[in-house]
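Only a single protein chain was left out; the remaining protein chains are all shown in position.
Chain nomenclature is as follows: A and B, assigned in order of appearance, with residue numbering initiated at 1 for each chain independently.
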Amino acid sequence: MHTFLTGIFFWIALSVCLIGMLVRFVLYFRGLSWQLDRVAYKAHPMHGFKGAIRSIYKWMLPFGTFGWRTQPFMAIIFFGFHMGAIFVPLFLVAHNMFLESKLGFSFFTMGAGLADFLTWTTLICAFFLILRRIALPEVRIMTNFHDYLILFISLAPFITGLLARYQVGDYSFWLNLHIFCGEVLLIAIPFTKLSHVFLFFASRAQLGMDFGIKRGGMKGTKMAW
Amino acid sequence: MFKKILFATSATEVSDHAARVAFNIARSYNAHLNIFHVLGVPSRGFSQVVVDVKTKERVDVDDDYMDWVKEEVTTYYSKYLDNGLESSITVTVGLPAREILRQAKDTKPDLILLGGSTGDEKDSVYKKNSAGSTLQKVARSAKCPVLVVNRPAASFWGGLSNITFGTDFSKTSDKAFDFAFKIAKALDCELNVFHALDIFSLSIGGILPQDDIEQKIREKLRTIRSRYETRLKELKNYSMEVLEGIPYIEIVKYARDNHSDLIVMAHHSRKIKSEDANLGDNVEQVIVRAGCPVISVNR
Partner (left out) sequence: MPEGKYCNKTPVETPEEVNFLLSDTSGNTYYEEMESLDIDSDLLWKTIQNTFKSRLKTWLEICAHCGMCAESCFLYQVNNRDPKQVPAYKIQSTLGEIINRKGKVDNKFMRHAMEVAWAQCTCCNRCGTYCPHGIDTGIMFGYLRGLLYQQGFVPWEMKIGAGMHRTYRAQMDVTNEDFVETFEWMIEENEDEYPGLTAPVDKEGADILYTVNAREVKHYPEDLAEAAILFHIAGENWTIPSAGWEQTSLAMFAGDWAACKMQVESVYAAMERLKPKRMIGTECGHAHRATVIEGPYWAGRKDGLPPVESIHYVEWLAEALRTGKLKIDPSKRIKELVTIQDSCNYIRNQGLKDATREIISYIVEPGYFVEMSPNKEHNYCCGGGGGFNGIGIFRKQRNKALITKRDQILKTGAKLVLAPCHNCWDAIRDLEEEYNIGIRWSFLKPVIIKMLDIPDHLKPEE
């Protein structure tokens, strides 16, 4: 089982995820139409580029935008969740050892304490994200099964990972389940709303280009996001 | 004298005095009377909704509604409209001053007659955010004399025998004189040329001794003579007078004492006052106070 999950299934999951992302990313930009979107992307590439960078950058800063500042609670749980959700999978020591053995390279790694902290933060923030979905009428009205499903898909590796980490019961069972959940997550990325992990950049860049070219950028006004 | 008269009316009680005068003049001079009614102000962007000036209700204006209002206006003035008076009724939508001026531009009347104010500023539909009153705007821009009847007391038009012409020696006043003179000559009536010495503007910087005032009065009288007397001599009856005081009060008083049945004055307030019309210039004050119709001339 373990061999299957760390062998062929890992390769499948990773390729589906990376190729899927790449294909969708390329398709997104190829599908942009200057006339349908009413943004002259090609005529003013520099304005577009500046607008895109600004639009992405500002929104990646906690409290960097009016949107984040007007909803501080959301901003905190949002960044709390996403920091863990991005850094832990990428920079956990065990993950990188695995990566090293499989692909022959690894990223920078973080200490166990920080990893624990981030993981717990992610889970706590996720709890509040779920609570928010249930408690706030303006979020509840739109929330559907899919939203809970992707929350489940993205949280499952964290929960199973923690259970393995604290060796609750059968370690190898949790570890295998953890790996499986992680691989399901990878596969889900290109096909679900999880695609936002890369389409976020595409969509933000697009609106950034819109503002950078059409909506003020060429008048010298930088959008005060 | 008058061949075409444009009578702008709200077709409500407040315009009744003016209506009496309008129909009287039209009948006396066999003039064509165009009864002009702006039924409401478009207030909903590009929608078809207007606020009806009479009912103050929001209505959708279409041809049926226009016809209905036309019918209403006809009924309202039915008692005047019988026996062969040449008249027409026009109903439109818009801001009254602008529409009156537009109608005047298109039909070129010799005289515009304005009905009374639509009353309480607060509820008046016409006044909604129009800087300055309809009167100010029309008097400022109209190409023909504008006759206004404000007080009921001013509406007893029994023909013309005595005209008061108030002058301030401006260019526009000369135009107004030409007009007053033309009427006086055509109708064979008495023309009184009057100038009021504004004691307030004179007394800035100290109270003026009466001797000085009277000196000024003599000077002004000489001005009147030199400006107008040659032509006045063509008339049978005329007089010239200068008095000191607050100009609009003096003019109203003078016209009353002389039993004038018309006051003619120049309107040359350049700027339209957006705030308090009561502080408007003399002619507007005279209109509000006079016991007879007032004609304002601006060119």
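Note that in this section a contact is a pair of C-beta atoms (placed from the backbone, for glycine too) under 8 Å apart; a residue touches a chain by one contact, two chains touch by 3 or more.
Quantities reported herein were computed from a predicted structural model and do not represent experimental measurements.
Chemist: Looking at the whole complex, which of A:T122, A:T160 or A:Q206 touches the chain that is not displayed?
Modeler: Residue touching the chain left out of view: A:Q206.
Chemist: Could I get the residues of chain B that touch the absent chain, sorted low to high?
Modeler: Residues of chain B in touch with the missing chain: 42-49, 60, 62-65, 94-95, 98, 101-102, 105, 128-129, 131, 141, 171, 270-271, 299.
Chemist: By the contact definition given up top, give the residues of chain A that touch the hidden chain.
Modeler: 27-40, 42-44, 55, 59, 66-67, 70-71, 74, 78, 132-133, 136-144, 147, 193, 195-196, 199-200, 202-204, 206-208, 210-211, 213-217, 219-225
One rule holds in what follows: only the chains that are shown with their structure count from here on.
Chemist: Chain A to chain B: how many Å between their CA centres?
Modeler: That gives a centre separation of 76 Å.
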